[in-house]
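Beneath this line is the structure, given in structure tokens, with notes to follow.
Note that one protein chain of the assembly has been removed; the remaining protein chains are unaltered in position.
Residue numbering begins at 1 within each chain, and the chains themselves are lettered A, B and C in the order written.
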């Protein structure tokens, strides 16, 4: 047993760190570190820079243009990116649809879609959830009826994150109503510029537009855009959902946030002294720091453990989201009453208007509100505890 | 709305306080305040003193020899007794079987049993629970078969607190196996000196003998010792269980314990200073202090509220037991490593042997262990939350 | 010992709730918030007509002589409906301060004007970097003849952008953080040298940053005594704290109700999610928090009028501590049980959650008040 990274891994970390130092544009870095929203352009620009380095798809095998890193290397890369203030890459293409295309897509689909994902030129969206379905994915009602070489898609998808920028969307649709819920589902790739698609914003509780409803009204989708076999989409969907063992723990992001928190705690004032000197506040930070360390080690244990993704993923999801939520809560409270103010313009580039307190207060409450989604989406934490009961405890 | 006690209530409080000052024996008081176990003799001596004052049955109506206090007066009396360091009166007779006898017993039963309960000469035990029944009272299996003027009782009762001292025991027994679970149950009063009764200690996790199993092997019980009608015992049992609206909150006891905690926090040392000066410790005490105050007000709201015992009792039970458990946990932690030592002899009268640290450490861990029962017995806190869901929330 | 409302109080509560149920619906509230004005003339006038704005003022000044419990009734009803009108700022904080510490002339000039609905006011008590310490006052008021010149800045002035007149705490002597040497001044919002930056809050209220540059006020603008403004200020904030405690109780109750309703309607895996025991127990916990919060709001409201400083402050801090924690729990569970819908702007639960979150940050968060009662314990047991 050895908790140290190998010299090779340490060298790899240095390489990534140097690359980030050299290549991460300062304007992007500054926005991310201030917890302000990166623009679509920033996300795409950064993806192109990574792609130029051959690192566009950090989880991709070499045969598809990835660097072929193992999971520990991927984790190091993620962590260094987060610590450096790089924006998050867009998961929907790189980590959700791409693995499905690689595993179940035909050659034509691979050739057509993977390059655009890798260089960031095509923005992918997710069409899994439907209104009222929640954690019960298999109850979906969007239909695709076969009409010659096309499917005619009708229905609605929801919770489509950043779908307003979307070029393509991958969807689960019902192609057979005769069979029971999890069968009769197919996996389609749909061009979002197709006639009949309507993307409507859902305003979140923080007042932001991050999520969308996507409506399909007789949308024609060529049959060649179906992944794998008709009615077998559930298999591919499960693969997609089970693909991530440790990503939901978000360790890299939270380590970056913890570093930021320690800065904030030195900057924000409590009756004329930095709030870090307030033991009640500091205790909560120290508690989270310890829990985050435990989470990190649990992630590493899971990664280097031969067994496949099981209930460990649920444990990591629960702990990761709980720690993240409490960290953002603490970040909000660090700025005290300043956090009540809502200045959404201050989240935009080039804002020079008035602030209340420091810039730390700007994303405070909004981020806290927004992060409530962590314990709801991706299988609610209640569902995760059900999974642990069943898989690990055998109940 | 007025949170102040009336002048009459304040005067009553003073009267009780003065009585306690005058009449509570010093040896009893000292033991209670040190959280050491009062002896059977002490409990009975104190009951006789109360009885001589006409206060033996604080919850009893005047017609049965009680003082006829209303619920607020009862609360004041309880609280003052607890704060003064009086031992708890024995609930099983005074507050459990007595109300049932008063309400459902015949005149002969009243004449025979109530005086001995009131003056403390007869020690009553409870025979409700059975092995494996837990919170599911109606599943009981102890049988009473009619044989002329007698019932022949066979079976086992458990969790009989202080049953080792018992003179009489009240029991739920099955008199009819043909009907479904909650019917066919009768309520019997049984002389514990009857042949065929065997009381066996259950050693609790704190190493103490507080609880017993009671075995019944062809025990002859005269039919005249049955309360009310045959097979209707469930009605009386429910009355008994529903009788207490606020007692489970234990406010008086916990206020006394809180006062004691504040003394302990001044006495116990943390690196050469009283532990009260340790903000982390003090915060936990202050938190409990606030929660206890909320509990007290909630009790008073419930008492002065016209509606009968409903889910409020469940709320009070949950909060009361949680606060109590955390208080004893804190009392244990106040004495640090001293609390690991187990010196059961030091809980006995006249112990003069060696101690580890102060006397505060003696009951520390044992009390904490013992108090885990609070959230289990009397309807577990999980059951209480079920009740709230059903009664209050309508789920 | 009596926890019943008087007949009058019951009527007040009933008519207010009826009014809000009709006139302060989800849609109407959204439109009012969208206006960005921080108050709605129709609603505010109606509240004035109902006598609400005068309830806690003395009868000599067009009031009804009400007390903290009356404020509680109003605020709890506001909390249930998420009313964002400037009642707290104008009536409870500024109005209460004038009532308790103002001169007769000030009361004459101000209380009836508030009561009639024509005058909005705000209290400018906090400063940047001071967090929740009201005595950390750097804003200076220097005598200049018979006048005073005010210089400095105030933060977190609730509804400051809507007020015609502010009450500003400023230092007339002593060092930063001294309780002595703080004086309260009436300052017109349109006075020369006053700049008010009006901001929205996340929960639909308004707050302002106020800067004061050589603002001249006369000596009769002083509320209470020179240098001795702190006790009155502290009491006003305590009354405001009790008021938001009551508000939070209304909001918690509303969250319990809307969550019960939602979970009984919403189905997953074929059954209403309210059938899942884990969710039932979480709702039971919400209920328990709301019950506990109600007890503490009653305590705080009862004590808010008291001049026994130690007892009042202990009650207020204990209440705000538990209600801050309860609001957090109830808010988080409520959103969680609404699933994805709970984090959208469309759901009532999301708005209740936001208010519950921000109430914890007003007048001292749970940590702050834990510190207060904890240190108090040290003093008392020392």
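The rule is short, and it goes like this: contacts are C-beta pairs under 8 Å (C-beta built on N, C-alpha and C of every residue); 3 or more make two chains touch, one makes a residue touch a chain.
From a predicted model like this one, the values you see are computed outputs, not experimental measurements.
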{"item": "Full-complex contact with the absent chain, from B:145, B:230 or B:382", "value": "B:382"}
{"item": "Which of A:110, A:165, A:262 or A:326 contacts the chain that the document leaves out", "value": "A:262"}
{"item": "Option from A:74, A:109 or A:315 whose C-beta touches the chain left out", "value": "A:315"}
{"item": "Sites on chain B contacted by the missing partner chain, in the whole complex", "value": "129, 132, 134-136, 158-159, 202-207, 211, 269-272, 275, 278, 280-281, 284, 332-333, 336-343, 354, 356-357, 365-366, 368-370, 372-373, 375-377, 380-382, 385"}
{"item": "Missing-partner contacts on chain C, residue numbers", "value": "276-278, 281"}
{"item": "Hidden partner chain, residues of chain A it touches", "value": "1-6, 9, 72, 262, 265-266, 276-277, 279, 282-283, 285-287, 289-291, 293-295, 297-298, 300-301, 304-305, 312, 315, 318-319, 382, 385-386, 388-389, 392-395"}
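Convention: only the chains that are shown with their structure count from here on.
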{"item": "Of all other chains, the one whose Cα centre sits farthest from chain B", "value": "A"}
{"item": "Chain centre separation (chain A, chain C; CA means) in Å", "value": "38"}
{"item": "Cα-centroid distance, chain B relative to chain C, in whole angstrom", "value": "43"}
{"item": "Separation of mean Cα positions, chain B and chain A [Å, integer]", "value": "54"}
{"item": "Contacts with 2+ other chains: residues of chain A", "value": "280"}
{"item": "Residue list for chain C, restricted to those that touch at least two other chains", "value": "370-371"}
